[in-house]
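A single protein chain has been omitted from the complex, and every remaining protein chain is retained in its original position.
Here the chain labels run A, B and C in written order, and each chain numbers its own residues starting at 1.
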């Protein structure tokens, strides 16, 4: 995994006054499943289109397999792109779709036939070569789009939210298909998505993007437990986020006054006394006990919902006007204390699992907009 | 909750030779959030369209508020339908969309205006009355569709997969909005969906439908822990399902030979020795320990995936050709034993959490088709 | 982000350039020449406004001009009233088979040359024609009656030839309307007329505008059907233009009339678009 397949170096791309990609650099090791995760408008698709050759960078360099490809058109690059809407050729059969790229390489008919057969087997579509692509199911169409690219043996396979159009159950299934396929063929994948569950399930490395910049590149679990920025902490998972003011500092931790509650949190960045910060605690990590206790945070259950995987509980902690809304998720397999709306409970979490970042109001807006579906 | 708002009595509906709804009966109590959950083609939408008046039953009776409404057209029924694609009137403003139904009741202009204002406040769209509906975000359009129906104060509000067109994050948010709204207005909701998480999160009662028949009507948690039929056990959640043969019977339980492993399971229906059965165990309830143990089921880790909420682990248990594939889900908050692909592990689950049903091959096909996205 | 541009540009420009020049040449120059000619006197080559003055001083020309416009508007309205239910039926009620047959019935007049259509109509409406015969059979009239060569014959012919151009835009607009919108209106308590006037007609506004413009243009500029069905005294403005060019060889006068017709049609279409409250760009789509 030490060889580098794709290298992006200080790349910037503007559309008019809008900076879509802002001085981005990263490397993708050979054979990696690399995801670029970000909200819509974060520049992730533009970045992918520059790697595939549909857009050219304004400045900076893009290397593929060690060579600069900045202004090379897509038909001359050893990358292939799986489009969001798949973009299968609707007038052709499955085999002809797959053969389109091979024909451009002036291979003999036999060679083309052999390669098509082989890749059809690889994606589990054996025997469907003569079928028209419009006659296929959603999952099959997906696999034709993959086969059409894989048959050309690209250095890097690029995927632009390819599961976006599928429905929920099929998407769950295709995640595993994709991950297994990548493990089998060993091609480097760069996968763009706004769906964190896709990125986290499939990738070796995830780059979180926001407003044209990369905020953090980490393996999936680290994004969860060691977010490096406010945005990552806020964007990944359905995190608790409480705003407060720093009262005092210790070595790695700070004391923060949230409403009239005082909390201790790890410092995620340089913080001074008096700063406005947000504290993040994962809802999954909070334990909930019935009744009040002296050590924990006491509160009242406001909402109690079961969604098939988790019990989602909303607790109002503290008293008076400055009550704190705490989201708690208890997985379905665990024993649930006998509580109802209005029950008194006490909450606690392990030391070091609360983390503080300086408040960033504008990011809040990005995420709110996402929730409102403005882009949908 | 004892009053009955909708009663469906032995209702059957055929389209040509195809029986879409087959002798279905159920009652919906006043103020309930009642979901009809089923795969596509199970007849759930036809059932809803009969309640709303867009289809008439071939036989059986439908009562709304105690009166038979079998052949009453939709514009004469005290039901209103929120369509899957919302079906807002695209040439009208938000307020005019909402006023359309009120105008048909010959109310005065002032009354209409007052009611529109009131319902806009209810769905959190105050001040957006003059906006054209095409200028709204996805979540706002959703709420206009709700407001347009709620303002008519229907006896029952019918919802036909209204969240289907939204993207993931927005859908999560709208689920809570819908649940809270229903709690506030107290109108009876009948909600049709193929997404179990929607049904389980929001409903008081869920009716699981398959092939035109209702398999089980239960509160959400019961569907999980006490499935009444093979189909429900298979359809709800991503259940483990192992096929085997019954060797011996005890009072409530049976011993089943699965490959060369012997398992004990609760009987979900009448079972005799020698029957082909399937055993279901929820992946969430299985505990996993590193290394072999004598009591548990021993196996090797084949796949290890983190999806943001759970670690999904696939373990191959037993030996030789008849290995058993066991799915295990460990919630993200819990401590994960230090395992990798290939690690030896032992699995166990509480007594009584495995349940056996007679095998039903055809249902398998329905679910496979669903996964292949044939209907997508 | 039209990155197609880069892909298609080189190939397309090499193909398009000669055609672009040609199109500009085809579209612009002939009409500039028409305009120029209209300001030149018939005998002699000097600048004059006489060709336009003739129009304003001669009542026949003026009346023909107004008559053509009014009749074309009436034809447009009749065509709309007939076509809207047809389009609604085709898009929202008919099954795929009936849809095909109905579209065929609408397209048929197009299949057959306008000339032959006009002759078929003449056969039908003349004194010894089918209509006269049928009405005598029914006892409504008692001797041969000439139904040709009158205003009604012109209108029937124009509605018939131009219906296609109203039905097609209406069908294409209405087919983008989801069925559930009509169902929603019904579910919220609406009946047929509410739904038609408050939901369906506002939705089809772009199709109505496009269709009306096309039908109006075709009617105003029609020559064959009008002269054949209306006879030599159909008093249609195109006939005046034809007479100037072909019978009197006064191309300058004809050019002036042509420009006047162009102004008339542009003006009425512009007013129509303003009234319907649409943007010209929308209509072009």
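Methods note: a contact is a pair of C-beta atoms (placed from the backbone, for glycine too) under 8 Å apart; a residue touches a chain by one contact, two chains touch by 3 or more.
Just so we're clear, the structure is a prediction, and the values are computed from it rather than from any experiment.
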Residue, one of C:120, C:141, C:201 or C:267, that touches the chain absent here: C:120
Omitted-chain contact residue, chosen from A:46, A:80 or A:278: A:80
Missing-chain contacts mapped onto chain A: 52-54, 73-75, 79-81, 83-85, 87-92, 100-101, 104-105, 148-149, 152
Residue ranges of chain C at the interface with the undisplayed chain: 2-5, 7-12, 15-16, 19, 23, 26-27, 29-31, 33-34, 37, 82, 85-86, 88-89, 92-93, 95-96, 100, 103-105, 107-117, 119-124, 129-130, 156, 160, 172, 179, 182-183, 186, 192-193, 195-196, 214, 217, 220-224, 238, 241-242, 245, 251, 254-255, 258, 261-262, 265-266, 280-281, 284-285
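Everything below uses one rule, namely that only the chains that are shown with their structure count from here on.
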Intercentroid distance (Cα basis), chain B paired with chain A, Å: 27
Sites on chain C at which at least two other chains make contact: none
Multi-chain contact sites of chain A, meaning residues that touch two or more partners: none
